[in-house]
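Every protein chain except one is present and positioned as in the full complex.
Should a chain be cited, it is by its letter among A, B and C, assigned in written order, with residues numbered from 1 in that chain.
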Amino acid sequence: MQPNLTVRIGKLKLRNPVMAASGTFGYGEEFADWLDLGCLGAIVSKTVTLKPRMGNPMPRTCETPAGMLNSIGLENPGVDKFISDKLPVLKKAGVPIIASIASEGDPDEFVVLAKRLDKMKEVAALELNISCPNVRLAGKPVSRLAGSTGTPAHRHTGTLIAQDPKATYQLVRAVRRVTRKTLITKLSPNVTDIVSIAQAAEAGGSDAVALINTLSGMSIDAETRKPRIAMVTAGLSGPAIRPVAVRMVWEAYQKIKIPIIGMGGIMDTLSALEFIIAGAAAVSIGTANFINPRVSREIINGLKEYLKTNKIASIRQVVGSVRI
Amino acid sequence: MQPNLTVRIGKLKLRNPVMAASGTFGYGEEFADWLDLGCLGAIVSKTVTLKPRMGNPMPRTCETPAGMLNSIGLENPGVDKFISDKLPVLKKAGVPIIASIASEGDPDEFVVLAKRLDKMKEVAALELNISCPNVRLAGKPVSRLAGSTGTPAHRHTGTLIAQDPKATYQLVRAVRRVTRKTLITKLSPNVTDIVSIAQAAEAGGSDAVALINTLSGMSIDAETRKPRIAMVTAGLSGPAIRPVAVRMVWEAYQKIKIPIIGMGGIMDTLSALEFIIAGAAAVSIGTANFINPRVSREIINGLKEYLKTNKIASIRQVVGSVRI
Amino acid sequence: MDQMRLTVLYNKQLKSGFFLLALEAPQMARKAAPGQFLNIRITDGVEPLLRRPLSIHRVTGKNIELLYQVVGQGTLLLAQKQAGDKLDIIGPLGKGFDYLKPITYNLKPILIAGGMGVAPLVFLAESISRLKPKTRNLKPIVLIGAKTKSQILCRREFIKAGCTVKIATDDGSRGFKGYVSELLTNLLLTIDQRPLTIYACGPHPMLREVARIAAQRGIPAQVSLEAHMACGIGACLGCAVKVKGQGSRDRGQGKDQKGDFEYKRVCKEGPVFAAREILWEE
Partner (left out) sequence: MDQMRLTVLYNKQLKSGFFLLALEAPQMARKAAPGQFLNIRITDGVEPLLRRPLSIHRVTGKNIELLYQVVGQGTLLLAQKQAGDKLDIIGPLGKGFDYLKPITYNLKPILIAGGMGVAPLVFLAESISRLKPKTRNLKPIVLIGAKTKSQILCRREFIKAGCTVKIATDDGSRGFKGYVSELLTNLLLTIDQRPLTIYACGPHPMLREVARIAAQRGIPAQVSLEAHMACGIGACLGCAVKVKGQGSRDRGQGKDQKGDFEYKRVCKEGPVFAAREILWEE
């Protein structure tokens, strides 16, 4: 008997629980040489904003122990180009496309974006990226931050929507009103209490939460005394953050009913299983795509093997099955 | 000319900025075989509580990518034994001894402990461990948690004092009233905004802040589906967390005036320098002691070399010198 | 205890997955006692981050031999080391077997090894043999338990050290079919020599069973325990084992279903403990 890998996220039924994480999979096409994109559970596209964004100055990435920092700054062509140029390409993959969206400051932009994308049948679901650590906007003039030439002095104030339960609730609710598509809210690990934020997203009407986005981090080259990333602080991803991510998935799983999409340092089948066992209904692969563009396929096969070996009929039986 | 490594932390003058982190250096004696303890800037002793603590069930430690999880549970002999048995041994090191203290639930215990240790001339300073992720107590009956047989169901509620600015302020203030010794407050990275907590500690009268304690994390053995740590969640330390720690030091440095003792994944001279350049007046070595018991000495020598090579007269000129 | 960079003399595969590594370690060889271990830094980097503890398998002159099985990343990397490579080593660490007193008291030693548990027991057998117990009676009996024939290790070494060797395999492919603890029970039914003493090293369930059997018959037993070790030098308190409460107030005491207990450090107060000291749990 073939084990059942299908999972449900809101209205979506995925053929398997392995998705490509936003910002780490380009617009799919970059991976077509290595991967039959059709094997994926879903693709989450690079976060798109209303207007095009240049992104941040260089250097934008560096390596850290078992991890990496990035401060891309949500470089993207804007929603118009996304719809005209990127969606048709993404669609060819033949799997559900989850469009990740963010505002550049005014939360209303989420609503505008959601309305626009709600009309696109190629978009299977929306992911609200309220947690990108590389754009901090709340409470400050948008113009000072949206540009690519933001000076260091402006960078580090403001909180993310995902750092405030109330703001999270309000934003999710506002978007919920304008779309019937499946809504996923992507949360930040840079919080005191992930549960309260996950609950706020649930209460606001989110169909699922995705966690985690990157941890805020910083690295300095002691020789030059310069930060290794131009924007000084950046988002930490990769295996280094996995224990934090698994813990947050487990904490949230106990307190919310909507499905969790787990991610953070998944490198192989065993680490994907850690998340599922902790309570993730599905997983996203981020940084690992850079190292092994075929990793998603390997994990899908690995999950299948795991179910067979352990004589488990469906991956859903594994979700949250940690033995405490 | 010999470069000047001395630093001031409150009333303390340390011969160099390299300290042994609480809980990772035993009571000093464990390292005497490998290290002339007299070379250290200071030793922070394992956190002591009013009553003896058994600590948590096994397994208490496991490895993660570039890091480790621990849930020791503040095993310690209690303050009486600490004073009678451990302090005399620690004193022999000939360097300032910083006594780390924690309550098992009732914050007043901090005050009682501070009063007792205030009388001990062997104690150079007090470190308030308000951030141990392995004992979560606020708002729950102490008896249910202080024992070593806490069942999993009780483990994961409650917040740390270090997760709440107000609680931090009140606690520091209460302790400040009963001791004139140098006070260091050790903060948790498991917060939305490290700056507000650091400011609360400063406002409460702390002479310095130590950051960071461990990140809360979890790891699961996918084969057995069991958590790798008996208490399920545990504290993540080691190089994996360094970017988070450096970032927090830098954020705090810009907003507080009291010195910062930086730690989190320091493995060698270059990583110690990262913290100092980010704004740490001193650094603590934790997990690295387990891997190389002589690492503190190597870092002290390395810092000396760095100053010489770069013709810098004093380490204090390096503090916060990041070039943005 | 020392921390040194030692030279690998050889590192050879004995059987599939089992390696014998020799180090030039005159200073540590002199101090080493059976049951003690070395803590080995596998790489200068962070993968794996922590040291790996391995028992001292044999001391031959100035050299120390380690016997290990490849079970994960650390041992896999170790297996790739070659003669001439240097390893950063701390040791000898921990408290080993107390075998002098039992010999003085004329207790006949029974050594029980489960799986890799043979590693420290060869050093123990050779150390007992070096005492040249006058009566043949005091030469050890060794019970080796293995999954299957091909995983039986060190039989020859024990015999060379003058021991009588008996074998149990889970699948019966050699010797007694069943657990080595059952073999022990059988032995105790037939052996008429008394008094006896037991030294055991192996998986936790085996040690628990051996401890139970020994307690039943009033035979003193020492067991070598394992625990995940972050430091190996007594600093992290990560390797705790529950021992029966002895009124010590040095650390806190607790209560559980089985009564008073306290924690000891496997790396410092152990890895060898008196079996009756341990609070055995499932």
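Some notes on this structure:
FYI, a residue touches a chain if its C-beta (ideal position, glycine included) is under 8 Å from a C-beta of that chain, and two chains touch if they have at least 3 such contacts.
Values in this document were obtained by computation on a predicted structure and should not be read as measured data.
The chain not shown here is in contact, across the full complex, with A, B, C. The omitted chain makes contact with just one of the residues C:46, C:67, C:152 or C:240: C:46. When the full complex is taken into account, the listed residue touching the unshown chain is A:31, out of A:31, A:169, A:275 or A:306. Residue in contact with the omitted chain (choice from A:39, A:62 or A:89): A:62. Against the chain not displayed here, chain B makes contact via residues 65-66. By the touch definition given at the top, chain C reaches the unshown chain through residues 45-47, 73. Mapped onto chain A, the footprint of the missing chain covers residues 23-26, 30-31, 33-34, 46, 51-55, 58-63, 65-68, 70, 72, 75-78, 81, 85, 147-149, 238-239, 267, 287, 289-294.
Basically, only the chains that are shown with their structure count from here on.
With every chain reduced to the mean of its CA atoms, the largest distance from chain C is reached by A. Rounded to a whole number, the gap between the C-alpha centres of chain A and chain C is 48 angstrom.
Between chain B and chain C, the centres computed from C-alpha atoms are 35 Å apart.
Chain centres here are Cα means. That of chain A falls 33 Å from that of chain B. Across the assembly, chain C contributes residues 46-47 that each touch 2 or more other chains.
Multi-chain contact residues of chain A (touching two or more other chains): 65-66.
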